[in-house]
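Could you have a look at this structure, given as C-alpha cells, before my questions?
Only a single protein chain was left out; the remaining protein chains are all shown in position.
All chains are identified by letter, namely A, B and C, in their written order; residue positions are counted from 1 within each chain.
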Amino acid sequence: MALNAIVIGSTGLVGQRLVYYLSNHPWFRLIGVTASDDKVGKRYEEVVRWSLEEPMPSTVKDMKIMKMDVNEIVAQKPDIVFTALPTSVSAKVDQELAKKGMIVVSHASNNRLDPDVPLLNPEVNADHVEVAKLQESRWSGKIFKVANCASTILTLALKPIYDDFGISRVFVSTMQALSGAGLNGVAGMAILDNIIPYIEDEEEKIETESLKMLGMVSNNGILLNDKFTVSATVHRVNVLEGHLEAVFLKTEKDAEVEDIKESLREFRNNKIRGMGLPMQPEAPVVVREEKDRPQPRLDRMEGKGMSVVVGRIRKDKEGWIKFNVLGHNTIRGAAGNGILIAELLYKMKII
Amino acid sequence: MALNAIVIGSTGLVGQRLVYYLSNHPWFRLIGVTASDDKVGKRYEEVVRWSLEEPMPSTVKDMKIMKMDVNEIVAQKPDIVFTALPTSVSAKVDQELAKKGMIVVSHASNNRLDPDVPLLNPEVNADHVEVAKLQESRWSGKIFKVANCASTILTLALKPIYDDFGISRVFVSTMQALSGAGLNGVAGMAILDNIIPYIEDEEEKIETESLKMLGMVSNNGILLNDKFTVSATVHRVNVLEGHLEAVFLKTEKDAEVEDIKESLREFRNNKIRGMGLPMQPEAPVVVREEKDRPQPRLDRMEGKGMSVVVGRIRKDKEGWIKFNVLGHNTIRGAAGNGILIAELLYKMKII
Amino acid sequence: MALNAIVIGSTGLVGQRLVYYLSNHPWFRLIGVTASDDKVGKRYEEVVRWSLEEPMPSTVKDMKIMKMDVNEIVAQKPDIVFTALPTSVSAKVDQELAKKGMIVVSHASNNRLDPDVPLLNPEVNADHVEVAKLQESRWSGKIFKVANCASTILTLALKPIYDDFGISRVFVSTMQALSGAGLNGVAGMAILDNIIPYIEDEEEKIETESLKMLGMVSNNGILLNDKFTVSATVHRVNVLEGHLEAVFLKTEKDAEVEDIKESLREFRNNKIRGMGLPMQPEAPVVVREEKDRPQPRLDRMEGKGMSVVVGRIRKDKEGWIKFNVLGHNTIRGAAGNGILIAELLYKMKII
Partner (left out) sequence: MALNAIVIGSTGLVGQRLVYYLSNHPWFRLIGVTASDDKVGKRYEEVVRWSLEEPMPSTVKDMKIMKMDVNEIVAQKPDIVFTALPTSVSAKVDQELAKKGMIVVSHASNNRLDPDVPLLNPEVNADHVEVAKLQESRWSGKIFKVANCASTILTLALKPIYDDFGISRVFVSTMQALSGAGLNGVAGMAILDNIIPYIEDEEEKIETESLKMLGMVSNNGILLNDKFTVSATVHRVNVLEGHLEAVFLKTEKDAEVEDIKESLREFRNNKIRGMGLPMQPEAPVVVREEKDRPQPRLDRMEGKGMSVVVGRIRKDKEGWIKFNVLGHNTIRGAAGNGILIAELLYKMKII
C-alpha cells in the first residue's frame, strides 16, 4: 500500500512541511514536487531554502523539480495531489487538476466557501467529506480544502462547546505568528518591538470559515452554521510559530468552568477515532490548568503540533466564557492538517 | 511660582520618568528623591540604572538620595509628593504622608477603589477631584491616584463614545509592553519568541478601574459606573513600550463608524481645556485611517506619549464596534499622567 | 542662501532620512524627489511607507514624485543631487548626472574605490575633497561618495588612534542592525532568535573602504592606506538601528588605555572644526566608562545619531587594544553623513 503523492508548490513553508511529512509517511510516497518555473529540472536540495528544524529528508534531496504543468502532473498518475500555492494561482491549478480527475488537497483560500467543497478539520467535521460528491457536476476529480490556520485552531476549541452547550456569540482577538505570512511575509524591521494589527482578509476568513467547519451537510452541500456569529480582530506578533487566540463566548445553555474543561478534555470525534490515522493526535484539545498557559513557544508542539492547547478558562461577570487557545499554525493550521485530511480520505476510500 | 516636589521611589522606571519630567517642568521643582535604604546618602547618578532614551537631567545627578522616612520628607515642606512604590509598601507610605497633611499623587494600586480617592485621568474625569474633600475624615492631606496603565488608555477611548452614544458592554484583549512590569519584571528568556497570557491582577484592575474613572460623583464619593461591564483578557508581549488593546463594544444608541470617529476626534474635556496644563496633549485621542495602525513602535510617542491612538474602527455583523487603541504605558499610563494630575491639582488650587 | 537639492530614490530608508533632513535644513531646500516609475506623478505621502519615528515633514507630503530622468532632473537646476539607489542602477545614474555637470552625493557602493572619487567621512578626511578635481577628465560634474556604514563608524574610532600612535593591524567583528539591509532586507522569520553570520560583500567593503578613508591624497587621487590591513567578520543581528563593532588592534607606538581614551576624546578635525556645519556633532567620538556600554538601543542617538560611542577600551596580554564602537548606521553611516558631506562641500565652495 503506497499511495503516490505530488506536492505542487513544494519550496514554501507549507510545501516544505508537506514534503517532510510525505517523505516519512507509512501510507504515502512522494513521487513529485513542483516549484516556480526558474527551478524546473533542478534538484530539490539545490532550490529550496530549507527552514524546518527537522533535517531535509534524504530521499527528496535529489528529486528533480517538475514543471507545474497539469498534463505532466496527471501523467505521473498520483493518487493524491497537494497544492500549496499562492491564492492567485491556486484556483486555476486546483480546478484544472480536478477536471483531469485528480483528488486534490488544497491549502490556498480559493473555493473554501463553495458549498460542494469540504473545508476539513477532521476531528470537527469528517462527515463533510460526503458533499464532495456534488462536485461531480463540475469535474470528475475532487477538491478538498484545508481551512485558514486561525480558523482551524479556533474551531477545534469551539466544536466540543458547541456540541455540549450551544454557542450564541463569539468574539476572538488573535495574536498570529510570522510563519503564517510565509518565509518572507513580514520584514524583521516591521515587527521588532512591534505588533501589526492587520492581516489582509484574515478576519473575514475567521468569521466565515469557522462557521462553515461547524456547518451542516445538506443536499446542496454545506450550509454555514447560522446559530451564531464570530467577530474577529487579528494581530501579527513577533513569534515564529503558534497562533494564540483570546476567545470570549456566550453559550446557549448554562455551563460552569469545570463543565467547559470537561467538554474540551473529553472531546474526540467518534467517526475518526478508530481509524488509526497516523497524523491524528491522541487528544485534539489539551487543557492546561496553569494560570499563565498556553504560551506559543512552550506549547505549540503539543501532540507533535497537531493538538491545540486551551488555558485560562474562566467566566466573566455576565456569564461569558473566556479562554485562550493556541495551535501550531503551519502544522495543525496547515500542512499537518492537509496530511490528516489525506489520511482520512484514504480511510474513507476516496483515494 | 515654583512648587516643590519630592519623588518617593525615584529609581524605578516610573520614578525615572517622574524625575525627568519634574527636572524640566515650568511649574515644579524637584527638591528630593528617595530610594531603597542601601542607597541613602549616595548621589542619584550613582545609584540609578538610567533607562530612558532621554539623557539624565544634569540637575538631578548630584542630588543625594533621601531616606524614605515620612518625617524627613515632611520636613522638606514639599507642595506635592509623588509616590512610585511597590503596592506592598505604597499603602502605608501614602497614608502616613496624608496623615501629615501632604498632597500625594500615588502610582501603586493600593486605595484605587476607595470612594473618596479620585482615580484620575484628567481629560476623562477632572471633576472627580472634588471627592477628595471626603478624605478629611481620614487624614489632613489628600491622596490622588494614577490608575492602572491599561485602564487609563482604554478609558480615554471609551469616554467620548460613552458620552455620545452610551455603552452597554465592552470586551477588551490587551497586548501589553514589557515596561509595564518594571525594569526587571519579565525575563528575556521568558518572552523571546513568545507571549505570556497572564498578568497578575491586571484583568480585575481593568474591569473595575475603568468603571471608576467613568463613574459618578456622589455625596459618598465616586460611584462605579454601573451601566455596563468590561470583560478583559490580558497578554504580555515582546514590546518595549506601548499597550495595544483590541476592543469590542456595544453602544446603546446606534452609531455608524464615521460617528465614532468623529466622536473620538472631537473629544476634549472642556473643564481642563483652557487650563494650559503643560503635559496635556493637543488631542487626547488621535484617530488613524490606515488599515494597519496603531502600531506600538510607530505610534506610542503620539502627543509626546500623552495621546492615545485609535485605529481600525469598524462595525461587525451584529452592530458591535471594533477598534484598536494604543497608548504609551509608562507615559500616558503612568508618570506622564501623574504629572498631568499634579498640574490639574495646581490649577484647581488643591496645591 | 537656499541651495536647491533633489533626492533620487526618496522612499527607501536612507531616502526618507535625506528627505527629513533636507526638509528641516537651514541651508538646503528640497525641490524634488524621485521614486520608482510606478509612483511617478503621485504625491510623496501617497507612495512612501514612512518609517522614521520623526513625523513626515509637512512640506514634502504633497510633493509630486518626479521621473528618474536625468534630463528632467537637470532641468530643475539643483545645486546638489543626493542619490540613494540600489548599487545596480546607481553607477549609471550617478555618472550620467556627473556628465551633465551635477554635483552628486551618492550612497550606493559603486565607484567608491575610484582614486578620483572622494569617499568622505568629514572629520576623518575632509582633505580628500580636493581629488575630485581629477574627475574633470571624466565628466564636468563631480561625484562624492558616502562610504559603507560599518566602515564609516569604524574609521571614526581608528582615525585618532592612527594619528596619535599608528596602527599595524586591525581585526573587527561586527553586529549589524536590520536597517542596514533596507526596509525589507531581512525577513522577521530569518532573524528572530537568531544571528546571520553573513552580509554580501560587506567584509570586503570594510577591509578596503576603511583604508581609503584613511588614505593619502596624491596626484593620482587617493591612495589606500598601506600601513596596515583590516580583517573583518560580519553578522546581522536582531536590532533595529546601530552597528556594534568589536575591535582588536595593534598600535605601532606603545599606548596605554588612558592614552587611547584621551586620543579618542580629544579628537576633532581642525579643518572642519570652525565651519559651523549644522550636522556636525560636538564630539565625533564619545568615550564611555561604564563596563557594559556602548549598547545599540541606549547609545545610537548620541550626538543626534552623528557621534560614534566607544567603550570597554582595554589592553590584552600581548598589548593589543580592544574596544567596542557603536554608530547609528542610517544616520552617521548613511543619510546623516551624506548631509554632512554636502554641508562640507558648500563651505569648501564646491557647490
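Everything that follows uses one rule, which is that a residue touches a chain if its C-beta (ideal position, glycine included) is under 8 Å from a C-beta of that chain, and two chains touch if they have at least 3 such contacts.
Everything quoted here is computed from the prediction, not taken from an experiment.
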Listed residues C:V237, C:A255, C:L277 or C:M301, member touching the removed chain: C:V237
Touch criterion as defined above, residue of C:T59, C:N184 or C:Q295 at the omitted chain: C:Q295
Residue, one of B:A2, B:A75 or B:L183, that touches the chain absent here: B:L183
Touch list for chain A against the chain that is not drawn: 53, 192-193, 297-298, 301
Contacts of chain C with the absent chain, listed as residue ranges: 169, 171, 173, 175, 192-198, 207, 229, 231, 233, 235, 237-240, 244, 246, 248, 291-298, 311-312, 316-318, 320, 322, 324
Touch residues of chain B, complete complex, unshown partner: 51, 178-179, 183-193, 238-240
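Quick note on the criterion: only the chains that are shown with their structure count from here on.
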Chain copies touching (chain B, chain C) - same or different residues, decided at half shared: same
Distance from the mean Cα position of chain C to that of chain A, given in whole angstrom: 47
Chain B-chain C separation of Cα centroids, rounded to whole Å: 41
Of all residues in chain B, the ones touching two or more other chains: 192-193, 297-298
